[in-house]
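Selected chains only, in their assembly positions.
Letters are used for the chains, namely A and B, taken in the order the chains are written, and counting of residues starts over at 1 for each.
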Amino acid sequence: MLVALDLAGAFIFALTGALVAVRAKMDIVGMLVLATATGIGGGVVRDVLLGEFPPAALRSARYLVCCCLAGLLIFALPRLFEQFGSPIRYLDAVGLGVFAAAGTIKAVHFGTNGFTAVFLGVITAVGGGIIRDLLAGEIPSVLRSDIYAVAAALGSIAIVLTRDAGLIQAGAAVLGAALTIAVRLIAIQRGWQAPRPQRR
Amino acid sequence: MLVALDLAGAFIFALTGALVAVRAKMDIVGMLVLATATGIGGGVVRDVLLGEFPPAALRSARYLVCCCLAGLLIFALPRLFEQFGSPIRYLDAVGLGVFAAAGTIKAVHFGTNGFTAVFLGVITAVGGGIIRDLLAGEIPSVLRSDIYAVAAALGSIAIVLTRDAGLIQAGAAVLGAALTIAVRLIAIQRGWQAPRPQRR
């Protein structure tokens, strides 16, 4: 069940990677690379920082296969999602919540302090997207618009706090993922932006 | 012999890194950094993902020295290779084949599944070039043109398949490297491109 959710998250993220590759006029190689980097990048960076080798996403074939399938789907039907821009963003919110919760729980398991757990939860959730944008020659979108990393951070913080307060782990994980998804969806709905420094 | 081939591959890749640095109007520091990143980047990423520390390229001084010599050579004679653009591309094909085979064999040794072995073989072969292009402010060339990563992937796949079929490892490695080099050279000759998504 958890693995299925995690794979679904990777698949959604991989779709966004392949779509960015199409926009950047890349070929099939670029599409597969960006799909894979977006789908597993955040989790791989988390596992490297925690010292787990090989990273979970490389220990079986299923994550790589899943990301490549997403890339091939977009290659075969590059316009499939053009009229569905909005659905993709909503699905992406689910991936964000699942990844932020999974990353935070894993960091807590490894015995890291709360700040590091939140840091690694956010990296798991947004790391793949940052690598995707860098490979496409763009400034990572998460750095300058929208409530995106903030939603991931709120979910991660909720997990750390409720777990310290004694909530069982599965409960904390569901709560954190739900919070991230809810904040992200509302932010899309209402067009919320993260604050910027005041410059006159 | 194997180490000599590997060092030769690193040297050739380092030359391409230093040449990109010249084109991006960098100074000697940028030339040495790009030479080193291109020469050892792919192998370092592979070793980090496999959990081997320090990465093989840092365990002795010879890879660093080899990459810096390549950088200094281009610094001293920046125009030396201008009239030899084509020879460099052919040499680069040799580096590609050697690195793809070395990366795949090492991953298989560490007991990874076949998909991960191919993934790490390709990363070993093209990772340094991706880092080089990112540092030079360019979209990695491997993502949008040419049969380059595809050649590396074909060699890696051949190694995994023939080894599963019982071929001794040295044979599989030579076969894989030769296949990568052959595909790459023919692709340069004939101007083969990887397929792109159809957009009307």
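We adopt the following convention: a residue touches a chain if its C-beta (ideal position, glycine included) is under 8 Å from a C-beta of that chain, and two chains touch if they have at least 3 such contacts.
Since the model is a prediction, treat every value here as computed from it, not as a measurement.
Colleague: Which copy number describes the whole complex, given 2 displayed chains of the same sequence?
Modeller: 3
Note that in this section only the chains that are shown with their structure count from here on.
Colleague: Mind checking the centre-to-centre distance between chain A and chain B? Centres are C-alpha means, answer in whole Å.
Modeller: The answer is 29 Å.
Colleague: Can you check the complex and tell me which residues of chain A touch chain B?
Modeller: 21-22, 24-31, 33-34, 36, 44, 48, 53-55, 58-61, 64-65, 74-76, 78-79, 134-137
Colleague: Looking at the complex, which residues from chain B come into contact with chain A?
Modeller: Touching chain A: residues 48-51, 110, 112-116, 119-120, 130, 134, 138-140, 142-145, 148-150, 193-199 of chain B.
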